[in-house]
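See below for the structure under consideration.
Missing here: one protein chain of the complex. Every other protein chain is in place.
Letters A and B name the chains as they come in the text, with residue numbers starting at 1 for each one.
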Amino acid sequence: GPQITFGPDDKGVLQIDYKGQFQMTVRDSGSGTNNDDTTTNFNFRRNRLALMGAYGDMMSLYVQTEFVDQTSINTLGVNSTPTNPEFTILDAVVRFNLHDAFNVNVGKFKYNFSRENLEACEMPLTLDRSLFIRAPFVTTRDMGLAVWGNVYKDMFQYRLDVMEGRKAASGESAPKSNFRYTMRAHASLLDPENDYGYKGTYLGKKKVLTIGGAMQYEPKVAYSNVAAKTGEKDYYAWTLDGFFEYPVKDMGTITVSGAYANYKLDNAYLGANPDTNTIGLNGEKNGWYLKGGYMLPNLPLQLFGRYEKWKFAQLNNIYDQRVDWAGVGANYYIWGQNLKVTMEYGMTMFDKKGTYSGPDGTNVRTKDFNTFITQLQVIF
Amino acid sequence: GPQITFGPDDKGVLQIDYKGQFQMTVRDSGSGTNNDDTTTNFNFRRNRLALMGAYGDMMSLYVQTEFVDQTSINTLGVNSTPTNPEFTILDAVVRFNLHDAFNVNVGKFKYNFSRENLEACEMPLTLDRSLFIRAPFVTTRDMGLAVWGNVYKDMFQYRLDVMEGRKAASGESAPKSNFRYTMRAHASLLDPENDYGYKGTYLGKKKVLTIGGAMQYEPKVAYSNVAAKTGEKDYYAWTLDGFFEYPVKDMGTITVSGAYANYKLDNAYLGANPDTNTIGLNGEKNGWYLKGGYMLPNLPLQLFGRYEKWKFAQLNNIYDQRVDWAGVGANYYIWGQNLKVTMEYGMTMFDKKGTYSGPDGTNVRTKDFNTFITQLQVIF
Partner (left out) sequence: GPQITFGPDDKGVLQIDYKGQFQMTVRDSGSGTNNDDTTTNFNFRRNRLALMGAYGDMMSLYVQTEFVDQTSINTLGVNSTPTNPEFTILDAVVRFNLHDAFNVNVGKFKYNFSRENLEACEMPLTLDRSLFIRAPFVTTRDMGLAVWGNVYKDMFQYRLDVMEGRKAASGESAPKSNFRYTMRAHASLLDPENDYGYKGTYLGKKKVLTIGGAMQYEPKVAYSNVAAKTGEKDYYAWTLDGFFEYPVKDMGTITVSGAYANYKLDNAYLGANPDTNTIGLNGEKNGWYLKGGYMLPNLPLQLFGRYEKWKFAQLNNIYDQRVDWAGVGANYYIWGQNLKVTMEYGMTMFDKKGTYSGPDGTNVRTKDFNTFITQLQVIF
């Protein structure tokens, strides 16, 4: 989109962008009378309007809306009724760039935990980021304040944040109202990665080797017995990650990246009536992913693969469930990231299969499935 | 709104528009202790922000938000509690204009069925499009992919689309997850109508005679017995439409347009426990409308009338209900479509009247009513 300048000496600048990822999904199960038939769907994965502003060198603004349309295809299966559409302001952050080694972000923005979540949504290596990387009680963004900076010729980066974490709530649902604290650091041994956001691939424009790690903590975040208001459990998570990308003349660009992450909720799921947020996809879990890509030297085509292994405290009524996820695909960059076609074939494999009953009386079927997605990305 | 250019050679362009239709409604019933008193209401019929972009000659973008505020006045009556407000992205489509005879639309946009639905929302002939023209399981827009073009000096236009139709859902609610297929064609015997969108009136700037038709199909879209998961019914619809507008010097402009449409759901409504989407306003139905206008030669005043006759499988618990709708009114174009005042008096007449009970235990009263609407339209 256009950049518009304003104010004295054109000190102010505002850019308006549209960012869309439109997908056709074909999954080999989930519909039909017995839910064994193919499910097909058109939908947007992302559908956003962004305002990027700056006023002078010290202050900048990033505001982005997100519209999630009705959808029934989810990470673990297919819903019987689509979700309600939801239009939100996803990011609204003011950034004070006081010094390369001292920047302050205030507002709603990505928390500083995993590299994967901090990689730009429109610039992943594979179709999308990991489906299993989200921290408990929040989405990909949180609200609060972060301090960060680069030191020693941008070789090292540190980040500290204080954020909302679980939304404040009275004692009926949460044992305490506390902020969430995160610290993250990385070392970039080749070209620096000195921005707040990472990228999943630099398309061969940079030589990067970055090793990072982070910790996140929120005390007394959930009850292990909500009905009795007992079992005050803390949230603690840590992660280690690495990213390597290297272009070789006439040979193409190789990208390899991986991470391990562990999200602990102090075994709240073993309680008599645990908070439902301590279990499931974004509850207590640990796992790792490894992803790799190869971009051709003379054609804007990038082949990629991803493998993940996760263990969940409880998933679809199954305790200590393990999930393997594997995918392969390709990006074709017609106009770089501004007009890109991606195809990905992904396999979701469960260790324990079958239909399990939950304490709430629901019966949920767990069954392996495969998904083929074709995506058109437009950044305008 | 303004057009802003950007990029090398000002190849990119972005226009920002606001489009509002603010209405004062007076209906002769629907409120008061016995629901026989006059109902009055201020509300927006449309309240939109649109981004229209293009990059070079080949690619363009159309993104439009819609905000539907709380409302309790609906097509058939007055609610006891207003609906929740809903903010959505209504259109988000990338258009590749590869050739006059071959264009591709990808994203969320109007499906290619009835001319009436494809007429621009801000340029109808009467106050609004037909209230009864919407296809089952979708709104006025759907998601997917369309291919269309003009051939033989723009005299003929064809359109094909593959779209989501009913949102993918598991077997508990739908027999199958299928795409919906539509084909439409028209012949323009005088001036061409070669855009994707039609207009309800060209305000005397064009001489138009267009005949069109369309078919739409989605297999296994609904159960006639949801509880038993039996009775897999297909959706099939067809329509024929015509549009004529002719300006005569010093005499004014005459507009006449009409259509017949038939939306079939294979008699799903006769089942023991039919899907609720197969009945009601957007379920199985057929009917026609005829609308006409006369615009004065030297004054931006356009008088109009509309007559419609529809038969519904089931409406407000009444089987095989017939509805007649008649309306007259006028548009006054202060600044063309950018600032327009419209007044319309509409009569909604039911064949069978009275209070009927439904299988869900509800009692709904069906009674004729009249509505007078004054609308201010602003496109900025």
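We take it that a contact is a pair of C-beta atoms (placed from the backbone, for glycine too) under 8 Å apart; a residue touches a chain by one contact, two chains touch by 3 or more.
Everything quoted here is computed from the prediction, not taken from an experiment.
Participant: Would you mind spotting which of B:N41, B:N97, B:Q337 or B:N370 touches the chain that isn't drawn?
Facilitator: The one listed residue touching the chain not shown is B:N41.
Participant: Using the touch definition from the top, which of A:F102, A:Y158 or A:F179 touches the missing chain?
Facilitator: A:F179
Participant: Can you name the residues of subunit B that touch the chain not displayed here?
Facilitator: Contact residues on subunit B toward the absent chain are 1-4, 16, 18, 20, 22, 24, 30-35, 37-44, 47, 49, 67, 69-73, 77-82, 85, 87, 339, 376, 378, 380.
Participant: Which parts of subunit A are in contact with the chain that was left out?
Facilitator: 4-6, 12, 14, 16, 51, 53, 55, 59, 61, 63, 65, 86-89, 92, 94, 106-108, 143-145, 163-164, 167-179, 229
Rule of thumb we're sticking to: only the chains that are shown with their structure count from here on.
Participant: Just how far, in Å, is the C-alpha centre of subunit B from the one of subunit A?
Facilitator: Taking the average C-alpha coordinate of subunit A and of subunit B, the gap between them is 38 Å.
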